[in-house]
Structure formats: structure tokens, C-alpha cells
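Every protein chain but one is kept in place in this view of the complex.
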Amino acid sequence: MSVANQQDPTTQADAQAARQRWMGILAKASSDDLQQQWQALQLEPEYQFIRKPETGLTMLRGRLGGAGQPFNFGEMTLTRCAVRLSSGTLGVSYIAGRDKQHAITAALADALLQEADTATLLQNTLITPLAEKQAAQVQARAAAANSTKVDFFTLVRGED
Amino acid sequence: MAVISNTLIAGFNDPVQDAQQVFRAALKAMSEPGTLMACSFTKEAPEGLDNSSWQLALTLFDADTKVWLSPALAQNDAVISNLRFHCQCPLIDNTAEADFALCNADELPFLADFNWGNAEYPDQSTSLIVQVPAISDEPFWTLTGPGIETQRSLRIAGLPEHFRADLIRSRQRFPLGIDTFYCCGDQLVALPRTTQIEEAC
Partner (left out) sequence: MYVAVKGGEKAIDNAHALMRSQRRGDSKVAELSVEQIRQQLPLAVDRVMNEGSVYDPELAALALKQASGDAVEAIFLLRAYRTTLPRFGYSEPLDTENMQIERRISGTFKDLPGGQILGSTYDYTHRLLDFALLAEGEAPSSPAEGSCTEAGELEDSLCELEACPRVLELLNKEGLIEQSRQPGEADETPRDLTREPVNYPAERAVRLQNLIRGDEGFLLSLSYAAMRGYGDSHPFAGEMRTGRVSVELVPEELGFPIEIGEVLVTESEMVNQFHGSKEQPPQFTRGYGLAFGRAERKAMSVALVERALRAGELGEEVLYPTQDQEFVLSHTDCVSANGFVSHLKLPHYVDFQSELEMIRRLRREIDTGESSARQANESSEEDNRR
């Protein structure tokens, strides 16, 4: 695990939860949004590819009846990448789709978010704005769906 | 065991192209048994792996191939972490279930312990990758069979006697059998189950 092993379990769990969150936000961001925010930061970290960005498939699974045993649903394109900063920190990305630049930027951001001196900056200027944008999209979709909410009335069929 | 990130090294520089080149080399090695091939698409291999066996692993192993490692490799963090990170291959304890086995020559189990395939699907056998101290075309073994025009000579150092004897005898069970790769540094040679082996001396 890349998080230092000496940390006590709760901080480690917190660190993991934080990383899960930002990796999800980086993955779900649109490539354009991500590149725009990233370029504005003007960071040029030194890094080495541990895994060059590559596109493949992941088999999506569902559950029988929605909650039963797993079954293979169908595949999805996926691009992954791993970089190591000169400090030794490993950044990883797994992004739905085939956008290699998205995968590289997300892996670099994942690495820098684990570094003490860049974590706050990236959290505030990259993750937070992307998260807000995603939350707004969720809201907008919920609003559109809610506007089609319906109450059906059953009409009593006359007997007499 | 989790992947230990500071043991990770870079994989192929160009994953698609390089894996195809290595696959081509492996195919040539298998189809022209005893021919020495060189693979140098990676600069370094995890501590404990030869460069050629590492490249074979990057090319052939994936999430759907079960891999058995010989004891010293199975205890090697760098080997395990890099295989799991780059190949996602499940590492298993039972030789009989292995799709691939990656072994040091001095740790080879009995050939009978691997999966030899079955009459319906002889192709489902274990493919064996052995890391050896030296490979040369000095006369030691004389090879004949498909992919060899007349005969070819090959010397693979460090193979235990039981293994050499079993490998020669295993040809009697064709089409069942074990296909083998031998790796040393960048070098790669293969002996598929179709190759007849005679000890020259």
C-alpha cells in the first residue's frame, strides 16, 4: 500500500476514504474540465511512467434480480495509467473510456494529492471545483426527472 | 498480500507494440524449437526475474491466467508486486491448476505435478517458464520434430536430472504434455511437447 504503513488504522482508513473520493471525482470529470483546471495550476512535476496509459476492457458485473448472485453483464472500455514522482510516490488512474490524456492527468493528480506540500492546493483548486460541477449535474438531472414525477389515479369502474 | 509500491518498476514502454513483438518472438521460439531468441523490450526486470521471463509475463499473463511461482519467487515481494500490478494474474498454490508456471531451474517440481491437459482439450495444459543459468547451442540435447528441418542441438544448464528425464519421457503421452520456455537474461528458447529430445552425451 502506498500510504505509509506506520500510520494508525483510523488515519489510514481516512486516507483511503479521501483517496477513493478524489480518484472517483477525477475519473468522473469530463476530460475538458479536468484539463482546463489542471493546466491552470501550471504544475510540472517530474515523473516516470510505471504503466504507460493503455486502453482495455473491464467486464461489468450485475446481480441476478438486482441483489442476487453476480453475473457478467458486458464489457466497458477503460484506460489506466500509473506514474511515479521523483519523491517515489505512486499515482494511479483507472478511467472509463479511451482518453489517454485524461488517464495521465488523473494519475499525476492522484500522486500529487498524496504529497504533503501539494495536497491542499490540489484539493482546493482541482478536486473541489470538479466535485461541485458534478454535484450540480446530479442536481440538474434529478430536477429534470422530478419534473416528470406522476401520480396515477385509478378510476373506479362503474357497476351500476 | 498487497502490492508494495516501492518495488514497482516500469512495464513495456509501448505496451501494445512491445507485447506484440515479444509474442512474435515467443511464437517463433515455439514453432522453431531450440532456436535462440533475444527479447530486450524492457530495460530492467524485477529483482529475481530474468529480463526475458519478465517480458513473457508482461505479454502472456493477465487476469484470466492462473500463475504458479516456484518457492523463491513466491516469497519475493518485487516479483509478486510487479506481477500483480502489471499482469493482474491470480497467483495460486496448486501446480495442477496453473495455466502458467514460472520457476527457477533449481526449484522445479516434478513434471507430473502440472496440468497436462486432457484428451478433449490438450491445449489447456500448464505452460512452463523456467529461468536457467545458461542456454547455448552446444551439443548436449539433439532435437528433432516439427519446426526443425533435420536436427538442432541445445544445451540448457541447471535443469535437475529428474526434470530432464521426465521431459524426454513425457513425449510418450502426446497429445498431452507440457510446453516449456527457458529464459536466461534476454535469451529465450522453447521446447514444445512435439519436440523429441535425445541426450547426446
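We just call them A and B in the order they show up, numbering each chain from 1.
The rule is simple: a contact is a pair of C-beta atoms (placed from the backbone, for glycine too) under 8 Å apart; a residue touches a chain by one contact, two chains touch by 3 or more.
Predicted model, so just to flag it, every value in this text is computed and none were measured.
J.: Who does the absent chain touch among those shown?
T.: By the stated touch criterion, the chain not on view contacts A, B.
J.: Determine which one of A:34, A:95 or A:113 touches the chain that has been left out.
T.: The one listed residue touching the chain not shown is A:95.
J.: Residues of subunit B in contact with the chain that isn't shown?
T.: 2-3, 5, 8, 62-64, 81, 84-85, 88
J.: To test your reading of the contact rule: which positions on subunit A touch the chain that is missing from view?
T.: 1-2, 16, 20, 23-24, 27-28, 54-78, 80, 82, 90, 92, 94-98, 138-152, 154
The definition used in the following text is that only the chains that are shown with their structure count from here on.
J.: Approximately how many whole Å separate the CA-defined centres of subunit A and subunit B?
T.: 38
J.: Across the complex, what residues on subunit B touch subunit A?
T.: Touch list, subunit B to subunit A: 2-6, 8-16, 85-86.
J.: In the complex of these two chains, what residues of subunit A are touching subunit B?
T.: That would be residues 1-2, 48-52, 54, 82, 84, 88, 90 of subunit A.
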